[in-house]
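What you see is the complex with one protein chain gone and the rest in place.
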Amino acid sequence: MASRRTHLALLGTVSLVGVLGIAACGGSDDSSSTNTGSDTTATDGGGGDVLAASDTGFSTGSPKAGGTYRIATPDLGFTGGFDPSAEYLGWAWGLQQQLLNRGLVGYRHIGGTAGTEPMPDLAESIPEPTEDGTVWTFKIKKGVKFSPPLNREVTTKDIVYAFERMATPSVGAQYPNYFTMIKGFKEMSDGKAKTISGIATPDDQTIVFTLTKATPDFPYRLAMPASAPIPPEVGKCHTKAGEYGRYQLGTGPYMIKGADKMNISSCDAQKPIPGFNPTDGITFVRNPNYDAATDSKEQREALPDVIDISVNTNEKDVFDKVQAGELEEAAGLSVPPEVARKYVGDDTLKDRFRSNPEDSTNYVTMNLAVAPFDDIHVRKALNYAVDKQAMQRAWGGKLYGDLTGHVIPPVLLDGDTSIDPYATENSAGDVEKAKEEMKQSAYDTNKDGICDAPQCKGIVYLNRNYGAYAKITPILTQNAAAIGLGLDVKELPTGPAYETLQTVKNQVPIATNARWGKDYPDATTFAVLFDGRNILPTGNTNYSLVGMTPEQAKKLGIAYPKTPIPSVDADIDKCNDTAGEDRIQCWKDFDTKLMTEVVPWVPYMNALHTNLLGPAVTKWEYDQDAGESALAHVAVDPSLQK
Amino acid sequence: MGRFIIRRLIWTVFIVLLVSVLTFLIFFVLPSGDPALRFAGKQPTAELIAQARANLGLDKSLPEQYWLFLKHLVTGDEYGWPGLGYSFHTRDAVLPELINRARVTGSIIIGGAALWMLIGVPVGVISALKRRTIWDRGLMGVCLFFVSAPVFWLALLSLLIFWKKLHWLPGTGYVAFAESPGQWFAHLILPWCVLALLYAAIYARIVRANMIDVVSEDYIRTAYAKGLSPRRVVMHHELKPALAPVVALFATDLGALVGGTIVTETVFNMQGLGNWLLIAANNNDLPVTMAVTIVVAAAVSLLTLVADVLLAAIDPRVRLQ
Partner (left out) sequence: MGFIVLLVLVALFAGPLASLIGHGPNELFQNDMLDDFGLPKGPNGDFLFGADASGRDVLVRMIYGTRVSLKVGLFATLVAVGIGVVLGLLAGYLGGIVDTILSRIAEIILSLPILLFAIGIVTACGASKEGCARGYVKPGVTLVVLISAFFTWPVMYRIVRGVVLSLREREFVDAARSVGAGPFTIMFREILPNLISPVIVYASLMVPQAILFEAYLSFLGLGVPDSIPSWGRMISDGSAIYDVAWWLIVFPGIILLLTVLAFNLLGDGLRDALDPKSDR
């Protein structure tokens, strides 16, 4: 639960120009460029159909196909009922992309930058756009069939239907904003048209998208599960938000257990597929109609016969079972530090503890519209005061995150870690430097470095109420107290904490309950957090209210502070309009400006995703795109299972 | 008797309704409690929120929502009878899950209750008969210990010792009886014992006190004077009246435990009703909260009624009024 929500951060309506160029540039990051994902040599005893593990992956013995790969999670946590049109949980995307539904475009699902390069999946190839980048013509592969009971070949009409669902308000689609540049999409979602005029299917194998403006990153968008084909004969029966999740039929190597028994003769005859119960778990079995010849091993090896995901709310129990071989893995949980300590200290177990970059940032967010954080000196002072090392330790130490001094994860800035305007020794905080900064603030009336105005007391501080989050609370409270900031702690469960923070009217002054991860490897997916045009009354993610104008404040019903709030909207637009090397530099400058002239956060750590592999796991990969295990590339040895 | 039971049944319905109204109100006092926001997903435009609200029926006025809830409860809904709707959190129907979880909680309570009666009553009787001996003092001392020990602490300690250190028992969690009776039993031993120790201690103390009260009554002296054997006096004249209130208390406690095993379920990772309620409260999950509260309130009221009737049946001195 700790991190999933961050994996797919929401994007506002921003332009994503030139992203394709950027993905290639990211390759110069040493740690992730030498990826063996494209290396198709098999391991020695692997029977020729198993790929070698990538640098970030794991492989032992002779990985083979077969067996049941068992995963436990504390809560499936689906945000849209696992309906591909409405689901927006990163982990659920991974399941859909890798196991259930093949879209036009996919990924390799391995670690490093090679894992975030788009590849043709259902499409024969990723075409070059024509007409100044506004027309995209895709051909789909022949012989790809839906799972039983449907058993028919996929046509481009099924893709059209997926798009029509997104343009149907009742479905509750979560990211139609990625597709509003398709001609006629808005007309349909506004109810002015019955179909989307910008999508044509000259034949069952061809689909043509006509866009209103050039969109170089269109293939990335097509990799998102909502655009994968959905059979209208089943989908049309389920158009309430999240409803289709329990009826979905796909084209991937797996199907939900029992899907083949569904009676699809009429809408009324359809009953939820028994293999998926939102409270107990979900089981995937092989889709007999899947033909590996239409797919590539690079994208999906699909080795286990069954992938079983069960719900178990007891974290300790889950990891005990993984260690004992009763489970292969945990999902939605970070490995408890005491387990990591045991594994790392044991040479025979070391390799079964995995730690990979999540491309996310952990931070303290401060509200620029609320005293005393409306004063930049207070914000800078807190950046000096915070003991980042202690916070890193609260998460489990160095294997759980890399310390940082800026907003955008280094991997999105060409590996640059030099931006650190508030560096302190060992990143442990420096009260003296903090006090020097505080002295310049109006809230320090006697200029002794201690915040002493009435506004410095009783500052509401929002956090989650469990796990590592709860351990951050006493640290930040103590660090803030050292410069006179009295925090009034308010701890809530994950959901209510997010809702509280995302409702602008609540005017939460300072919080550590939120984290942020990339949608795909471009800094623009972080810049949206500071775009003044993205401020919403509810569901707002510009928590610091950077760039809020007095007019916006009035509309939102909140007070505008005496000190004007800085805006970086122009900087964001500028970077979005550049490409290639210049773009990276532009984002670096943007990040530096954020940290020195705006200071909305105290960024402290780039999280690492930890996985623990049970003794029966013989092959494992990390999916850089989703920031989770790549189930398309795992293998299990049933003889080692308990 | 019949009229009494009917009156009490009406009272039970009243209590359950009252509890449901109170739960409803508490839920809507929750200031951040807008499940529609979560249903609207991560891109909650005003339209999406409004639509989610309408889908959840949260756009209607409070009395109207409550009325609909009652109506579904009585007439059933698409998931069967009684109509309890679907969870705001998992979007799964409440009723089947309620039944599943009631099984878990039931397993804990019934096993625990059997155990505590088997321990508590004999200990109380022995203590009373051997009053002021070393037996009495020793047993009562142990009882006082378990009355004072917090359940969650005993539970954690027992897990630390029997699971983590000695490896005698499997870990936490619940295994359905149908899946593996042996595992079901093995997983329930610790919860049963922890629960039983607390209640056995309480019951032993009560049984002992009641026995001692009864012994000093005139009719016991008469019985002895009539020359009845001490064994007969104890079994027929002392034990029966001393146990009557315990039987009543037992019924009441069973009812209260339906919602009172939250802590036990939490520590032992049992997916029972209490654990569900905690999750529901954390997620503003109204239908689940309502369903669990109603079941618990009904269990408490009904079993209290059973207790009263039992008491009257066993002890002729008690009049139902």
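Residue numbering begins at 1 within each chain, and the chains themselves are lettered A and B in the order written.
The rule is simple: a contact is a pair of C-beta atoms (placed from the backbone, for glycine too) under 8 Å apart; a residue touches a chain by one contact, two chains touch by 3 or more.
Computed from a predicted model, the values in this text were never measured in an experiment.
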item: Contact set of the excluded chain (shown chains only); value: A, B
item: Hidden-chain contact residue, picked from the options A:M119, A:L211, A:A340 or A:V599; value: A:A340
item: Residue among B:V175, B:I189, B:L249 or B:L278 touching the omitted chain; value: B:L278
item: Touching the absent chain when the full complex is considered, from A:T60, A:S310, A:Q440 or A:N465; value: A:N465
item: Residue in contact with the excluded chain [from B:L129, B:L156 or B:L228]; value: B:L156
item: Missing-partner contacts on chain B, residue numbers; value: 15, 18-19, 22-23, 26-27, 29-33, 131, 144-145, 147-153, 156-157, 159-160, 164, 209, 212-213, 216, 256, 258-260, 262-263, 266-267, 274, 277-278, 281-282, 289, 292-293, 296-297, 300-301, 304
item: In chain A, positions touching the absent partner; value: 315-316, 336-338, 340-341, 387, 389-390, 393-399, 460, 465-467, 470-471, 473-475, 477-478, 489-492, 496, 500, 506, 508
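Everything below uses one rule, namely that only the chains that are shown with their structure count from here on.
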item: Contact footprint of chain B on chain A as seen in their complex; value: 8, 10, 76, 78-81, 86, 88, 169-170, 172, 174-175, 177, 240-242, 277-279, 312-314, 316-317, 320-321, 492-493, 495-496, 499-500, 503, 536-539
item: Touching residues on chain B, where the partner in the complex is chain A; value: 32-34, 37-49, 51-52, 55, 87, 90-92, 97, 171-173, 269, 271, 275, 279, 282-284
